[in-house]
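Every protein chain of the complex appears in place save one, which is left out.
Note that the chains take the letters A and B in the order they are written out, and that residue 1 is the start of every chain.
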Amino acid sequence: MQVNEFKPKIVAFCCNWCSYAGADLAGSNRLAYPAEVKVIRVPCSCRVNPMFILRAFQRGADGVIICGCHPGDCHYTSGNYYTRRRMALLFSMLDYLGIEKGRTRVEWVSAAEGAKFAQTMNDFVQTVTALGENKRLEDLRCKK
Amino acid sequence: MQRIGVFVCWCGSNIAGTVDVKAVAEALKNEPGVVHSANYQYMCSQAGQELIKDAIKEHKLTGIVVCSCSPRMHEGTFRKTAEAAGLNPYMVEIANIREQCSWIHKDIAEGTEKAIVLGRTAIAKVNLNAPLMAGESPVTKRALVIGGGIAGIQTALDIADAGFEVDIVETKPTIGGKMAQLDKTFPTLDCAACILTPKMVDVAQHEKIKIYSYSEVVDVRGFVGNFEVTIKKRARFVKEDICTGCGLCTEKCPQKKVPNEFNLGMDNRRAIYIPFAQAVPKVATIDPNYCTMLKTGKCGVCAKVCTANAIDYTQKDEFIDQKYGAIVAATGFNPISMEKFDEFAYSQSKDVITSLEFERLMNAAGPTAGKLVRPSDGKHPQKIVFVQCVGSRCAACAEKGKEYCSKICCMYTAKHAMLTRDKYPDTDVTVFYIDVRTPGKNFDEFYRRAAEEYGVHYIKGMVGKISPEGDKLMVRASDLLANKQINMEADLVVLAAAIEPDKSARPLATMLTASMDTNDFFTEAHPKLRPVESPTAGVFLSGCCQGPKDIPETVSQAGAAAAKVIGLLAKDKLKGNPCVAHSDEMMCNGCSSCEKVCPYGAITYEDKEFRGPNRTTLIRRIAKVNEAICQGCGCCTVACPSGAMDLKGFASKQIMAEVDAICK
Partner (left out) sequence: MQKINREVLINKANELLSNGTINRVFGWEKGDFSYDVTPTIYFTADQMNKKFIFDDFCGANFSKYLVAETKKDQNKVGVFLKPCDTYSFNQLLTEHRFDKEKVYAIGVPCDGMVDEKKIKAFFGEGISSITSEGDEIIVDTLYDGVKKVKKADVLQERCQNCKSKKHVYYDELIGEDGEVLDSNRFDEVEKLEKMTADERFAFWQNELSKCIRCNACRDVCPACTCEKCVFNNPNSGVENKSPANEFEEKMFHIIRAFHVAGRCTDCGECSRVCPQGIPLHLLNRKFIKDINSFYGNYQAGEQEGSRAPLTNYTKEDLEPSEAVNKGDN
C-alpha cells in the first residue's frame, strides 16, 4: 500500500425518505463503505440545486453523488422526476465542458436498499479515486 | 452569532467503540459559534436529556448539535428536549455519527476524523438556523367518503358514530357497491345481501350521514383540515326527495331493452330503473341514453303513472361545494376486461362467464332467480370448469393482465364450486389453479371442505385454450402434478378475472395529489406502519382502492381509516410542518416556474403593489406559498431562477455551508 494514498472527498446528497434511510440501513447492517463519503440530508433529491454541486467541486470535492427515491416512489410524488431531468442536463453539460464523467452520479436508493447504498458508495469512491484529484472544476483558468 | 452547544453521544459502545468521542467533543469545541461541548454515554436517556437542558440554560445556548444516531431515530426526542429548556425545537441539528460513521468504519482514527467532519457540518448548518414556528390551521369537522361500497359504508358509519358529519359520494344510483351483487360470502356462506343491506339502511337513516348518489367529485382544493370539494350531482330526472321508490314507473316504462348493469347485462331493465330492490336511496333514475322522452320528447309514461309527481325531465346537473376536514378514498375495484383473453373464448361463447356473472346467476335476485343455467340455452350445466388467475399473477403477460395476485379469487372459486355441488350434486366441478392461496381465518378449512367433502376436482395447471365445439366447450389444459395434457368437455366455464382499481381512481388521485402505484392502486403513507393513510395529509384509504382485499379485510381497513379520520377531526387546530418553502417577494419574478413543479398546488400568484422610483407604484406578480399545503420538498427552490424561493430549515445558504464544511 502506498503511503500517500489519494483519498477523494465525496459529497452525497440523500433524500430524507428513501436514500438517507437506506444509508442508515447500511449502517444498521454494518455494511462498510469508505469514510470519504459524507452525507448531506435534504428533504428530497429535487432540493439539490446545481449550484450546490458546483459549489462542492469549487471547494475541493472530487465527486458528488445524489441519491433519491426510485422514480415513481418519491415521497413528494414527483420530485425525483424533476431531479432526473435537471441532473441529466447538468451532467451532460459538465461532460460537454470536458469535466470527467465519473465525478457526478445520480443513484436511486430506497429505504430498503442498505446493501445497494453501500455498494453504490464503494463503487463511486473507486471510480472517483481512479479519476484522481478534481482539478478541472476547481480551477478552470489557464495556469501557464 | 449563535451560541452553540455540542453534545457527543457514546451510545454505549455503539459509537464509542470506533469513534473517540472525547476527541470529537474536544475538536468541535473550536468550531465557530460553539461555546460548550460535552459527551455522555446515552444522550437520549433521561439523564442525557437533563444534561442538554441544563447546558442550554447555563450557557444561554441558541442552538445545539447532537452527535448521535440518525436524526430519523432521535431528532424528535432532542427537539422536545430543546423545547423543554426554552429553545426553539428547530435550532437542533443532529450529526449522524452512528449509522453513517461508527457502524460502518472499523478504524478508530478514520471514524473519529469523519465524526469530527460530520459534527462540523452540523455546526455550520446550525449557525445559519433560525427559529421556526409551525403554523396552525383550523379543522372542518366533516368528512367526505368517496365511494359507497362496503368500504365506504363502514368508514362512514364509524365516523358518523363518533359524532362527525359524513358525506358519501357514489357514482352509481345506489350505494352498496360490489358486495350488493354477491350471492354468498366466504368462508361462512352467509348471504351478502342479508349482512350488507341492514348496513345500507343504517347509512340512510343516520342523522350524521348524507348520501350523494349518482354523483361524482369533480374538483378538490385546499389541504388537510380545510378541503374544498365540488361534487357534481348528475341529473337523474327524478326528484329524489319526493320519489317514494314505489317502482310503478319501472314497470310501466315502455323502453324495456336496456342492458341491466347490475346483472352485468345478463338481463334487461327499463329506461327508468331502481338498480335492485334494497337500493339506498330507493329512488328511480332515468337513463338518458335510453329514455325516449329525453331523446325525442315523446313518451312521458313515467310522469303519467307517478302519483308523487317526482319525474322532472328538465332536471340539470347540480354542482355542490362543500368543505371537509378529511377525505377517504373508497373507490373500490372492477374485474378486468376479458377482451385481451381471447384464448378463453369469452367473446365467442355465452357459456364462458366471469366469476361476478356466476355470482349473479346463483343469486336468488339475479337474472335467473338463482337457477344455475347456461346463458346460451337455459339448460342446466352438467360439467363446470373454473379457471383461476385469469389476468392475475401475470408477470410474463403484463400488457394483458396484472402482475399482482388478486387475492380473493381462490376463495370465491372454492365458494362457487362448493355452492354448485351443494345445490346440484349431479354437477361435475373442476377447478384449474396455479396455487390455492388460503391465508385467512377459516379459509383453508373452507377450501379443504370444497375439495374433500364436496368432491370438487382441483387440478394444478393452467388452461391454455377454450374453444366452443357444438354446444359444448372444449377445455385444453395441463395437469402439472400428473404431467399430462388434458382435453375436457365443459358446459360452462367460469373465469376468475383479476381485479383492478376503478377507473375513477386515477383522476381522483390527481385531484387529491395522492400518489398511486403503477397498477393505479393508491399508495399508502407507509406500507406497514401507516397502511390506511395516503402520503398526502388528510387523505385516507379504505378498501380495494389500496389493494385487493376480501370483505373482512376491507371492513377492518375501513374501520381503521375511520379511526384515523376521527383522530384528525377531533382536533380543533392542526400544527403544520414549519420547514416549508417561502418566496422573497422582493426577488420574485412571478414567472410561474415554481408553481408548475409544485406537486401540491401550494403556490399561487397575486399582483402586489410595490413602490417604484419617483413615488410611482409598480404592480408586480409574485408567488405566495400556502404554508399549510406545502410539504417542504423544495422542488420549487431549484425551479426558481432568481433564488427568490427558499426552503425553511433547508435553506440554500445552510446547504452550501454544509457543503463547505465537508469540503474544508
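The criterion applied here is as follows: contacts are C-beta pairs under 8 Å (C-beta built on N, C-alpha and C of every residue); 3 or more make two chains touch, one makes a residue touch a chain.
Computed from a predicted model, the values in this text were never measured in an experiment.
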item	value
Which displayed chains the unshown chain touches	A, B
Identified contact with the non-displayed chain, of A:N16, A:S78, A:S110 or A:T129	A:S78
Which of B:G48, B:G590 or B:G632 contacts the chain that the document leaves out	B:G590
Residue, one of B:V328, B:C394, B:A639 or B:A661, that touches the chain absent here	B:A639
For subunit B, residues in touch with the removed chain	584, 586-593, 596-597, 605, 612, 616, 618-621, 639, 641-644, 646, 652-653, 656
Touch list for subunit A against the chain that is not drawn	50-51, 54-55, 58, 71-72, 78, 81-82, 84-101, 104-106, 136-142
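Heads up, the rule we're going with is that only the chains that are shown with their structure count from here on.
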item	value
Centroid distance [mean C-alpha coordinates] between subunit B and subunit A, Å	33
In the complex, subunit A residues that touch subunit B	9, 11, 16, 20-21, 23-24, 26-28, 30-33, 35, 38-44, 46-52, 55-56, 59-61, 72, 74-79, 82, 86, 118
Complex interface listing, subunit B residues touching subunit A	70-73, 96, 98-101, 103-107, 110-111, 113-114, 117-118, 121, 513, 515, 517-518, 535, 579, 597, 599-600, 631-635, 637-639, 647, 650, 652, 655-656, 658-660, 662-664
